[in-house]
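Note that this complex is displayed minus one protein chain, with the remaining chains in position.
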Amino acid sequence: MGIDTTINNIPALTWNWLKINNAPFSYSAAMNAAGSAVKGTVPAGVSYTADADAEADAYRGIETGAGKNTDSIFETTAGHTALIKAEKNVHVSAPVRIDFTQDDRSSTVSAQIIRAEEGSSITVILVYTSGKRASGFQAVRTICSAGKNAYIHLVKVQLLGSSFTQIDDTGTVCEEGGRVEVTQIILGGKETYAGVAAALPSYQSSFKSDTAYLCLNGQKLDMNYVVRHTGRKTDSKMSVKGTLRDTTAKTYRGTIDFKKGCAGATGNEQEETLLLSPTVVNKSIPLILCDEEDVAGEHGATIGRLGEDTLFYMQSRGISKKSAEQIMARAKVTSAASLIPDESVVTLILTYLDKAFTYE
Amino acid sequence: MGNPLLDVQHISVSIDEKQVLHDVSLQIGKGETHVLMGPNGAGKSTLGNMLLGNPVYHLDGGKIIFGGKDIDGEKTDQRAKDGMFLSFQNPLEVPGISLETFIRSSLQQRTGEHVKLFQFQKDLKAAMQLLNMDESYASRDLNVGFSGGERKKSEILQLLMLNPSFAVLDETDSGLDVDAVRTVSKGIEEYQKKRDGALLIITHSTKILESLHVDFTHVLVKGTIVKTGDGALVQEINEHGFEQFLGTGGSEAHE
Partner (left out) sequence: MNSSWEREAVRLMSDANDSGKTQVNDIDRSIYDFRYDEKDFYRNDPGLTEEIVSKLSDDKHDPAWMKEFRLKSLAIYNELKLTNWGPDIGDLHMEHIATYVRPNTKMQGDWKDVPQDIKDTFEKLGIPEAERTSLAGVGAQYDSELVYHNVRDEVAKQGVVYTDFESALWGPYADMIREHFMHLVTPRDHKFAALHGAVWSGGSFVYVPKGVHLTFPLQSYFRLNAKGAGQFEHTLIIVDEGADLHFIEGCSAPKYNVANIHAGCVELYVAKNAHLRYSTIENWSKNMYNLNTKRAKVEEGGTIEWVSGSFGSHVSYLYPESDLVGERARAEFTGITFAGSGQNLDTGAKMVHKAPHTSSVITTKSISKGGGISTYRSAVYIAKNAAGSKASVSCQSLMLDSNSRSDTIPAMEVLTDDVDVGHEAKIGRISNEAVFYLMSRGISEEEARSMIVSGFANPVSKELPLEYAVEMNNLIRLEMKGTL
């Protein structure tokens, strides 16, 4: 498979010299599907179809964060689209967990469709791991479709090896009263492209997203988050928190798009970035596009190093500057991790964090 | 009553398609002080807002006659020019306009005449002194950064300066400490004396009424007036609460 294009395209272009309008991406290698996706026990009320290509057709055309330019990658997912469905009015308490353990030098593509029928609720957790120094490529595309008054909580945890490239693509859509929540923890890999596009076409549907990341030692993270409000009284909340240290680069594009007719809609976007080394590169562009009068949109961003007041406070309690930085970087991740309803996954994350900081 | 200043005839009011007031009738004569009490959610604020024509409320039935005129269809600013005033429960911040400029503009609207600056500033200063309001508030943006108590004082200050013939005071004492309640009460008293204006004081506690003369008291429960009495009714409610009135009235209201 060969691809040479731009992905994570921003909905409204700006000055080209900022090099923030999109992420150039090229890759050519054969998919070898080395590595396994292991699903945990499928709870009652959930149907899991490993090979759901036929059903997948119904979900084509849903906008995803990485965008149309990645469609060609996912066309090769024949036989790899899983459909996870919660039946009508079923509230699935136990999360559905799928572990992707990637082999060294593997090149895999996979896709999931999560459908919550009317009145149901379901949590799906995807965990990506590999050997600590493994290399490879992984592309994942997840579509969430929440039915009337249904709820989907999608959790994506990335703990891949230090030479991995990953495209983690998500697209969501809701029916009336439907809610989708996406929690993403991005800690591993060498180059990660994360994109999430949420469509809110129906009355009183809502979207919430919490993303936390940590970039150390040459890691690169490129993000594109978009919420499209078309339905009335829709609500969205997006939060991205993370830390950059050493020679790392991160780009965050976050868009709240109020389309004409979404009267009563509210959107909120927050970004917090902690910078710990003079060699970091941070690019942020939080957009609000608005075509409708009766809305309320807000976004805020704070970027910089540890505040002097916070540092002083911690030092007065005997905590060194380096420790304080680690504590704050950790806190950004645990704040999102606390939303994950699976103890063992949270432990995995905390263990990874502990080890990451000993790479001094 | 002969020719009441305000004659509310069997009004039913709804908001967001939910009925809040049912068949409410009320008459207030010139210079009279009426008190409207009731438990939370009774619909008291609704009545105040409806009288001033807040567009989020809808008059489903009945009539509101003010100064002999049916005011349904009259916009809020016209009602204010006719002599009505509403002291808000939660006065908004309006950045970019100073308190002084706001009051002067409102006065100009009411009288239609140019306001003589010197006299205006004298009157403003005197009113602010009466209300224990620091002079500096006059040049600050309207309610921006004002504490709850200061905002309420700002409302009473406007009452004194604009001199309406009829004022609705919506939960003026809520969120105020003892001293502030006393000060605000003093302001209301001043209005009663100076203007002989009619008052509709909406409250669910009675602190503010202690030093005021009350002509009539109405109890509103779940959107209906369940009892009307004189000033003594206030004392009765003070002692026994609204217990005796609950179980009467219409459906649950949104305040």
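Here the chain labels run A and B in written order, and each chain numbers its own residues starting at 1.
Methods note: a residue touches a chain if its C-beta (ideal position, glycine included) is under 8 Å from a C-beta of that chain, and two chains touch if they have at least 3 such contacts.
Here the structure is a predicted model, which means the values were calculated and not measured.
Check A:Ile285, A:Met314, A:Val333 or A:Leu348 against the missing chain and you find that the one touching it is A:Ile285. Among B:Lys30, B:His58 or B:Lys81, only B:Lys81 touches the chain left out of the display. One of A:Val38, A:Ala58 or A:Ile303 touches the chain omitted from the figure, and that residue is A:Ile303.
By the touch criterion stated above, the residues of subunit A touching the omitted chain are 12-16, 18, 20, 244, 258, 260, 275-278, 280-305. The set of subunit B residues touching the chain not shown comprises 52, 54-56, 75-77, 79-81, 84-86, 88, 91-92, 94-97, 102, 105-106, 108-110, 114, 141, 158, 162.
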